[in-house]
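A single structure is presented below for examination.
One protein chain is absent from this view; the other protein chains keep their places.
Each chain gets a letter, A, B and C, in the order it is written, and its residues are counted from 1.
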Amino acid sequence: MPDSQPDSSHSDSNLSQNEPKIPLRVEFSGGLELLFSNQRSHRITLPSTVPHGDGTTKPTDITYLIDWLRRNLLKERAELFTDGATVRPGILVLVNDSDWELEGEGDYQLRPGDEIVFISTLHGG
Amino acid sequence: MPDSQPDSSHSDSNLSQNEPKIPLRVEFSGGLELLFSNQRSHRITLPSTVPHGDGTTKPTDITYLIDWLRRNLLKERAELFTDGATVRPGILVLVNDSDWELEGEGDYQLRPGDEIVFISTLHGG
Amino acid sequence: MEPAKLKLEDYRRYGRQMILPGLGLPGQSKLLNASVVVVGAGGLGCPALQYLAASGVGRIGIVDHDIVELSNLQRQVLHLEENIGKSKVFSAAEAIKKLNSTCRVDTHVCAIEAANAISVLSTYDVILDCSDNPPTRYLLSDTAVKLGKPLVSGAAQMFDGQLCTYNLDMGPDLGRGPCYRCLFPQPPAPELAGSCEETGIFGAVTGVVGTLQAMEAVKIIVGMRDPGPSMLLYSAMELSPFRNIKLRSRKRDCPACGIQGGRISDLDYVTFCGGPRPNWEERGL
Partner (left out) sequence: MEPAKLKLEDYRRYGRQMILPGLGLPGQSKLLNASVVVVGAGGLGCPALQYLAASGVGRIGIVDHDIVELSNLQRQVLHLEENIGKSKVFSAAEAIKKLNSTCRVDTHVCAIEAANAISVLSTYDVILDCSDNPPTRYLLSDTAVKLGKPLVSGAAQMFDGQLCTYNLDMGPDLGRGPCYRCLFPQPPAPELAGSCEETGIFGAVTGVVGTLQAMEAVKIIVGMRDPGPSMLLYSAMELSPFRNIKLRSRKRDCPACGIQGGRISDLDYVTFCGGPRPNWEERGL
């Protein structure tokens, strides 16, 4: 299953009944929520393994989540959220209230119940 | 093993190696920490079942924890912490950030990793 | 609500908040038509009054019987050095009128007591407990229950603070949230209920809690407050300084707000809380 498969193929509703699933809470703040239907909190479910290159699979990680969000939840202006395979600089990613740099960044393997937060730095005063 | 056993019998160090244990984090605030060596945060380990009346046992609950704290950690003036088998009125008990009234009060059965907080209401301004 | 009442100057003054989603012109109209009473013009009351006035609450009441002292100034940021010796109520009223002369400010230079609580508090929409002693806290809660008004209660001591809204209307199906007595049916041991004079208090701690009290009042007035009962704990010196707690519902057997409520009309609040507390000022602290 190549990664260029249509967006809907990886969405919640298409998971088979028997495949292990990872329920997640995803939050956007600092203005990023404006790109996601102006909704801060989202509950999604991902498969526990995902396609990775030539017919192989990998455990679902944050890099996959970012791509999934871009393809499935993002409503506008992808360039404000992603930059290549990662998030745009200026966005902080949190894994259960820790900076993702402490957790392996994009390689962090998602676990059921994880809360992943994307925040854009604020500037007002 | 009657409940009137000397205090040290239920303490951490006396647990047998094979008995299941419940590690807990206990916090005191709002002035209650003054009764507990002026230390807010404590890590303790309790056995998973405890004596209950005539030779029977019960799963370790908050009522047991309160009694254990009174007998093992409290340094002074027990009447400011307990009232009979429960806490003194005016003290709020929290189970993982929820009011214990939502969790069964003293009958709540402790689980490994639980955080139990005792707070006294503040009055200053 | 009569949105048409806003003047051009109001649009200029409140524009930064009127463009906020969920607030807008309807929210600003609610604020301008609302009344809030702040009991205690001390460490909590000062920042609360500032932000209530700045946001455009139409009528603000201030209740206090104390005078400004030098020892207040490390936290009571509305009171200027030149007002030492004057009434806290007048000092605070003067200060917030200079911030926003369009607010109506009502002054109550008195201690709040069982005899006057209903008459002083009854004309306001929201009550802020910025007091500093257990008897007043029980009296304010019992009075808020009798009047059917929300009570935004703040407290601070040393480096810790607590914030909770009592008796909040949770909507037609759910009735009202718990009152202070539902949570604390009896007062704390007097030994643990130290005053600011006795245990100390850091100014910015009252600043954070008092400002959050103003925020809570605004959320209630504009209808943006989630109705779930909760309490916020603040510990300034902890690495993770805030903790939000999910609270119980109203207790059916509460003597104040339960199904057999109103059983406390002739209570002596000071005796209930263990008698008068020592006058630490006179003891030279």
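As a convention for this text, a contact is a pair of C-beta atoms (placed from the backbone, for glycine too) under 8 Å apart; a residue touches a chain by one contact, two chains touch by 3 or more.
As the structure is a prediction and not an experimental result, all values here were calculated from the model.
Colleague: Under the definition given at the start, what are the shown partners of the omitted chain?
Modeller: Looking at the entire complex, the absent chain's contacts are A, C.
Colleague: Among C:26, C:185 or C:241, choose the residue that contacts the chain missing from this document, as touch is defined above.
Modeller: Final answer for the missing-chain contact: C:241.
Colleague: Could you tell me which of A:32, A:46, A:62 or A:110 touches the chain that is not displayed?
Modeller: Hidden-chain contact among the options goes to A:32.
Colleague: Identify the residues of chain A touching the omitted chain, counting contacts across the whole complex.
Modeller: On the chain A side, contact with the omitted chain comes from 29-32, 34, 40, 77, 79-80, 88-92, 94, 97-99, 101-102, 117, 119-125.
Colleague: I need the residue numbers on chain C that touch the omitted chain, in ascending order.
Modeller: Spelled out for chain C, the touching residues are 9, 12-23, 47, 50-51, 54-56, 70-71, 73-75, 77, 79-82, 98-101, 158-159, 196-197, 199-205, 207-208, 211-212, 214-215, 218-219, 224, 226, 228, 230, 232, 236-242, 244, 285.
As a convention for this text, only the chains that are shown with their structure count from here on.
Colleague: Report the inter-chain centroid distance for chain A and chain C in whole angstrom, where each centroid is the mean of the CA atoms.
Modeller: Chain centroid spacing, chain A to chain C, equals 42 Å.
Colleague: Give, as an integer number of Å, the spacing between the C-alpha centres of chain C and chain B.
Modeller: Inter-chain centre distance comes to 33 Å.
Colleague: Which parts of chain A, given as residue numbers and ranges, touch two or more other chains?
Modeller: Answer for chain A, listing residues that touch two or more other chains: there are none.
Colleague: Taking each residue of chain C in turn, which ones touch at least two of the other chains?
Modeller: None at all.
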